[in-house]
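Excluded from the complex is one protein chain; the other protein chains are retained at their positions.
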Amino acid sequence: MSYKGLPEVVTTRKRSFWESAYFVEIFKGLVVTGRHVLKNLRHTDEMPTIQYPDQKRDYGPRFRGRHRLTQRDDGSPKCVACQMCSTVCPADCIEIEAAEHPNPAIEKFPETFTIDLLRCVYCGLCEEACPCDAIRMDTGIYEIAADTREAFIVDKEFLLNNDKDGTL
Amino acid sequence: METFLFYFCGAVMLLGAVGTVASRSAVSAACWLILSLLGLAGVFAAVAAPFLAVMQVLVYAGAVMVLFLFVIMMLEGPVLEGETRRPRFWVPVAAVVPAAVILIAAVVWVRRAALPGFSSAAPEGFGQPMRMAELLMGKYLFAFELISIVLLVALIGALALGRNERKLPWK
Partner (left out) sequence: MLPVILEALLKIIFFFILIMGFVVVLIWGERKGSAFIQDRTGPNRASIGGIRLAGLVHPVADVFKLLFKEDVAPSQRHPFLYAFAPWLGMVVAMTTYTVIPFGDFLQIGDKVYPMVVADLEIGMLFVLAISSLATYGIALGGWASNSKYTFLGSMRATAQMVSYEITMGLALMGLFLVFGSLRLTDIVGGQGELIWGWLPKWGVVVQPLGFLLFMGAIYAETNRTPFDMSERDSEIVAGYHTEYSSMKFALFFMAEYAHMVVAAALIATLYFGGYQIPWLPRPVLEGHAGPILTGLLVAGGLCSIWIGTLYFRRARREKGWYNDAREREPGVLGTAAVVGGLVMLGSLLLQPWNIGAGGGSIFVSLIQTGAFIGKLVFFAWLFIWVRWTVPSFRYDQVMHLGWKIMLPAGLVNLVVTALWLAAVHR
């Protein structure tokens, strides 16, 4: 069978009588799935499922979780409010207001530093862009939940001490 | 019990019949007709003809009307504009009153005529599949086979009429 003399591209294998009779093949399939059921009934613990809230998958060290701001020895943020991260951010979720730093060796510091976690796409470009290792995404926190949208807009204080659990 | 069933199912049947002619959309009419056919099945059951009753449901309500509904739904398409509103109160009244009138008339008539099924007990096995089979395959065999031939002719006729003469591209 060909359409308008064109060569047939898709070839179908000719099925044998028992294959087209269907019931034998169904039975074979049932044997396969039945074997899985019996195996899983006998060895319930060996299932590959990770029992999520009780067990958690170990993520690699490069996993990008929720952001944090690194601190100097005196506890102030390392950030110099250069706006590199907020410029590079594709989701436009970082907002920084700069202010003059009392220490003349340091030019600026962020007066406010807010991240809208609902807009963030966790791409990690802010980490890459930061010239002084001030923002990092190495907390490993990925369970981010809150009751209101406002709670997802996190400020400087939150980001400076951001290594606890997932709820906001 | 049987008498009650008879009149009740008769009322349902009449209600269905009135609904069939009174409803505006074809699908509603078909639904009413199904109700009417089910009522007829109940009437059959009440007069000790269970086989006929079941066949009524199986063939008419279960198969023929399904095909009717199938075609009507395909052709009529979506629910009509007026149908989405709940019917106003006088619509069921208008359906019930004629049905009640007809029913009362029927009751009076039935009382007068005194159907045999009500006056005397039905013979052994009356209306049961075995008895029906004996009659159909014995006494009325010729008529039965004749009807099946008529149906076969009708089937072939429908096929002949419905055959599409147009040459289809995939043929």
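For clarity, chains are labelled A and B in written order, and residue numbers in each chain start from 1.
Keep this in mind: contacts are C-beta pairs under 8 Å (C-beta built on N, C-alpha and C of every residue); 3 or more make two chains touch, one makes a residue touch a chain.
All values derive from a computational prediction rather than experimental measurement.
Among the chains on display, the ones the left-out chain touches in the entire complex are A, B.
By the touch rule set out above, chain B reaches the unshown chain at residues 27, 31, 34, 50-51, 54-55, 57-58, 61-63, 66-67, 69-70, 73-74, 78-79, 83-86, 128-130.
Listed for chain A, the residues touching the missing chain in the whole complex are 23, 26, 29-30, 32-34, 36-37, 40-41, 44, 47-49, 51, 54.
Keep this in mind: only the chains that are shown with their structure count from here on.
Look at where the CA atoms of chain A average out and do the same for chain B: the two points lie 63 Å apart.
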